[in-house]
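Just below is one structure, and these are the notes that go with it.
Up next, chain A:
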Amino acid sequence: MHDWVLSLAIFTPLIGVVIIMLTPKENETLVKSIALLTTLVTAGFGGYILKNFDYDRTKTLQFGVNKQWIEIIGSRYHVGIDGLSLPLLILSMFICILCVIYSWDHFPEPHNPKAFLALILILETGMNGTFIAEDLILFFVFFELVLLPMYFMIGVWGGANRQYASIKFFLFTLFGSALMILGFLALYFRAGHTFDIPTLVQNASTMLPHNSQLWIFGALFMGFAIKVPMFPFHTWLPDAHTEAPTVGSVILAAILLKLGTYGFVRIALPVLPDAAHSFAWFIGLLAVIGIIYGALGCLAQKDLKRLIAFSSVAHMGFVMLGIATLTSFGINAAMFGMVAHGLITGMLFFVAGSIGERYGTREMSRLGGLLVQAPKLGWILGFCAMASLGLPGLAGFWGEFPAILSAFNPAAGLSVVLFRWYMVIASIGTVFAAGYLLWMFQRVAFGEPRDEFAHAHIHDLHTPEWIAWTPMLLGIVALGVFPALMFKLTDGAVQQIGHSLAMVAR
Partner candidate 1 sequence: MLLNQFLFLAAVLFCTGIYGVLARKNGVLVLMSVELILNAVNLNLVAFGAFNQSVAGQVFALFVIAIAAAEVGVGLAIVLLIYRNRKSVDLTGIDALKG
Partner candidate 2 sequence: MLDHAYLIPLTPVVSFVLILFFGKRFPSKGSFIGVLALVACFVMSLVLAGQWISRDKTIETLHHATPAQLRAVEKTGHEPASNDAGGEEREYKRAPVVHETTWFENGPLKIKAGTLVDGLSVALLVVVSTISLLVHIFSTEYMRDDRRKTHYFAALSLFTSGMFILVTSSNTLQMIFGWEMMGLCSFMLIGHWWESQDNSNAALKAFFTTRTGDIGLLVGISMLFWLAGNTFDIGRINSMALSGRIDQGLLTAAACALLVAVIGKSAQFPLHTWLPDAMAGPTPVSALIHAATMVVAGVFLIARLYGVFWQGFHIGAGDGYTPVAMVGGVTVLIAAALAFVQTDIKKVLAYSTVSQLGYMVMALGVGAWTAAIFHLFTHAFFKACLFLGAGSVSHSGSHHSFDMKKDMGGLKKYMPVTFWTFTIASAALAGLPPFAGFFSKDEILVGASENGYKLFLYVGLIGAGMTAAYMTRCIYLTFFGEPRGAAAHHHPHESPIAITGPLVFLAILSVVAGFAQAPIFGIEAFSDIVEPAYVTNVVSHHGFFGILAGLGILAAVIGGVSAYTVYFLNRGPRGLLDRNRAAHAGYAFLANKYYLDDLYTDGVVGSIKGPIARAAYWFNQNILDGIVNGAAAIALATGRFSYNVIDQKIVDGAVNGLGISAEAGGGALRTVQTGKVQQYAAILFGALVIFAVALWRLT
Partner candidate 3 sequence: MVAVATAQNVAFWAIAVVMIGAAFNVVTSTNVVRAALSLVVVLAGVAAQYILLAAEFTAVVQVLVYIGAVVVLFLFGIMLTRARIGHESDLDNSNRIPAFVVSFAVFVLLVALLRDAFGHAHINVSAPSTTEQVGDAIFSTYLVPFEVASVLLLAALVGAIVLARRD
């Protein structure tokens, strides 16, 4: 079990896919049950991992498996889990269950639960796999595996402009990953003919001249930055989110964006610390531009989901700012920010989807008085808005504040003055966040319902919504009050990265 559990965590969803494929389309309940069961079983493996994970050794890879895979190019099936991967893996499993539950009788047009659920499960495989891959090629495969299901999810079940949005999402990401894989290969050939991440962490910085490091880092940067997405590579995100079905948006926001930031933390920084130092100012710059720019973008939005999408740009800016500081504080904040953003923005998309479903529109100018018609939904929206703007006591705060904090004192060798300016700008970004989120909340929830919906019957929360959302809401509060839940996991591994970054500081 110990050796197998990670592989099971990756591939159980695929088994579910096969079973679903073999199930007749007409028997929808069975299909749904299989999907739910699959996610639950997968999460069961997650539970096993949580239970048997050695929390005193978060920086070491556990449950590791290192088997031969593609010998001809030197790639191995190497998976393992440490403090960085664990929270994201669990988050991914968790979100997938909730998505299946949420969609229980919420399937967007053209319905077809069979295909829809199969896609969710394939996505889960990709996401889980990315978070525990310890081999660059394996990482790449899983990283890319999520593209197709998400493409179809947006393209088939999405909104009016879905075709454009889906292909845009696909092309952007693929462009990044094309460069990323070049970077991986360059690492392979220049740093000891291995794709093994831990080995590369050991060797790469000594084996590679600074110049090569820069180039390779640049390639990796493109791959990850597009996925994050960082300004100016973000334009796929609003379109994708706006058009995606609710569940697609949730998965996209909660997990897929994290693949990029995770890539930075897992691969780019520790493997190429030298180049990371050279790039840090640039990453920081794009991050703070993203913070302000995303916020400004939010202010201009008319569509609820699009607004939330732009807010993701801003939030991921905080995460990237944390990473750019190259300090353990900042990276811890980034890790926290990833999970927090996953929960909060995921929830926001759930709520936005439910609102859109009830009113048939997400135009904020047409909405209003949600609190009158569906008070619970309205307050949950308010709660998520508050969490999203970084209110202390809720999870979002721990992604934002430590990032700001760490920017005051970036890693040795980085320009202190520059990063302090970043800190101030990022702080200003928090105000913007408050601005657009409250403004959104006011327009959607406050006031009286518009005439067109005044007599509409707006159902407050459905049972699947309750079941799906309660854990996320609890998670947001729990992480907000007990940040150690996350920091304890990530800290060991982050310290290690911070250490290797500090080693090369000039």
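Everything below uses one rule, namely that contacts are C-beta pairs under 8 Å (C-beta built on N, C-alpha and C of every residue); 3 or more make two chains touch, one makes a residue touch a chain; residues count from 1.
Basis for inclusion: all candidates are chains of the complex that A comes from, given by their letters.
Just so it is clear, the model here is predicted, and its values are computed rather than measured.
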Inset, instruction - Going by the contact definition at the top, pick out the neighbour of chain A in this complex from 1, 2 or 3. - result: 2
Legend entry - Touching residues (chain side chain A, partner candidate 2) in the complex: 168, 171-172, 231-232, 234-235, 293, 295-301, 310, 328-329, 332, 369, 371-372, 386, 389, 391-393, 397, 401, 404-405, 407-409, 423-424, 427-428, 430-432, 434-436, 438-439, 442, 445-448, 482-484, 487-488, 491, 495, 498
